[in-house]
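For this depiction, one protein chain was excluded, whereas all remaining protein chains were kept in their positions.
Our next item is subunit A:
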Amino acid sequence: MKKYFFPALKLTAVLIVLTAGIYPLLIAGVSKLAPGKGDGVTVENKGRVVGYANVGQNFTDDKYFQGRPSAVGYNAAGSGGSNKGPSNEDYLKVVQERIDTFLAHNPGVKKENIPAELVTASGSGLDPHLSPAAALLQVPRIAKLRNLPESKLNDLVKAHTDGPLLGMFGPSKVNVLKLNIALDNL
């Protein structure tokens, strides 16, 4: 082993400089040209930074589109899911409560139209999106509270729907934060 010790030691030092020193600095340097300059992309509303474009946030007021349940309360200091198994009885009770709560806040909505994502926690706890169906389902409630025509809100959701990548790959989704900013500025 002795024969290999010193080459190993020196090579370790060189590889540390290369992979942990130079490489991340290079990426950070080039990323200055990227949106957000590598610090993360923020979103403004009326001149104030209200959040990160990719990070979801909590909306409890019925006048806003509400995102998915979060296991970390949408605090991006941390992240995480519920890690509840599909057959866990306590977990299933929580899901049932979420369905009941949603129905109470959205009179007129039929249970079979509630997409599962609205009553299940996201993996990151910071999911910034909803499916278009989940956003459209909340339109009648918001329209009533804000005295706006439903058609106008439906159009707003459609305008904020991001289709699949290149129109071909992956699901369609709506960024809840951006949608709510647009809603406030109607």
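Just so we're on the same page, a residue touches a chain if its C-beta (ideal position, glycine included) is under 8 Å from a C-beta of that chain, and two chains touch if they have at least 3 such contacts; residues count from 1.
We take it that contacts and distances are computed from a predicted model.
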- The chain not rendered here carries, per UniProt and among "Potassium-transporting ATPase potassium-binding subunit", "3-oxoacyl-ACP synthase", "Oxidoreductase" or "Nucleoside ABC transporter membrane protein", the name "Potassium-transporting ATPase potassium-binding subunit"
- What residue numbers in subunit A mark contact with the hidden partner chain? 1, 4-12, 14-16, 18-21, 23-24, 26-28, 30-32, 34-42, 45, 48-61, 64, 68, 74-89, 91-92, 95-96, 99, 111-117, 119-131, 133, 164-165, 168-173, 177, 180-181, 184
